[in-house]
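A single protein chain has been omitted from the complex, and every remaining protein chain is retained in its original position.
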Amino acid sequence: MVKVFMYTLSTCPWCRKTKQFFRDKNIPFEFVDYDLQSEEEQEKIMEEMSRLGSGSMAFPFVRIGNSIVVGYNPEKYSDLLGLNKGKK
Amino acid sequence: MNVESRKKALRYLFQKVIDPLGYKFSPDEELVDFLLEQEVVLEKKHGIPFCPCQGLTRKREDNMKIVCPCIPFHREHFDAIKRCWCGLYVHKDVTNPDELRQIPFSEIKRG
Partner (left out) sequence: MWIFAITENEIKEDSMSMVFPKGLPVLLIKKAGEIYAISNKCAHMACALAGGTLDGYTIECPCHDWKYDIRTGEFLDAKEIKIQVYERKLTDGEIHIKIEEEVGW
């Protein structure tokens, strides 16, 4: 199964919805709440986000395999997970 | 400070800012309530009601662009997706906020 990892904020409702999406689909994932990390750790995350993503500090920042999705976007998550294939 | 009264105060202050910009509070009251509560938490922590959906950096200049309502600093982006990143504010003509998607600015520019 494809690996799912996300950077989230403890204050962001869309981050919660994102986690719920993967839980509902029984897809295991790991997450790190950016706002609860040390300054040093935040610097590293920021660097990674700007390198891989949109260059903004918008959350959630979701990595599905090698693809990045910024924002809560269930359609995109499903596409990347191949969940739509069977239904079509 | 009482959280509920501060939420009301922020709502009153921000309404005056977003109205001339063509935005309103989302009709999703549950979401609005949750987000305002997070802003009160952030204001307690930092003294400033930052956006609950964007991350703080160590640069004041960057951080000041995500103080709620941050619409003036992300106008092109938010106008394109008809909502702010959090979805706390939506364009005045939006009746069903669930139809709107959180699209990052980088994809708007490409599109």
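All chains are identified by letter, namely A and B, in their written order; residue positions are counted from 1 within each chain.
Keep in mind that, in the parts below, contacts are C-beta pairs under 8 Å (C-beta built on N, C-alpha and C of every residue); 3 or more make two chains touch, one makes a residue touch a chain.
As the structure is a computational prediction, the values presented were derived from the model and not from experiment.
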Check the whole complex and report which displayed chains the hidden chain contacts.
B
Given B:R58, B:R75 or B:K92, the correct residue touching the omitted chain is B:R75
Touching the absent chain: which residues on chain B qualify?
13, 16-17, 20-21, 48, 60-61, 64, 67, 71-73, 75
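Quick note on the criterion: only the chains that are shown with their structure count from here on.
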Given the complex with chain A, which residues does chain B contribute to the contact?
31, 34-35, 38, 41-42, 52-58, 62, 66, 85-87, 101-107
In their shared complex, at which residues does chain A touch chain B?
9, 11-15, 34-35, 39, 42-43, 46, 53-59, 70-73
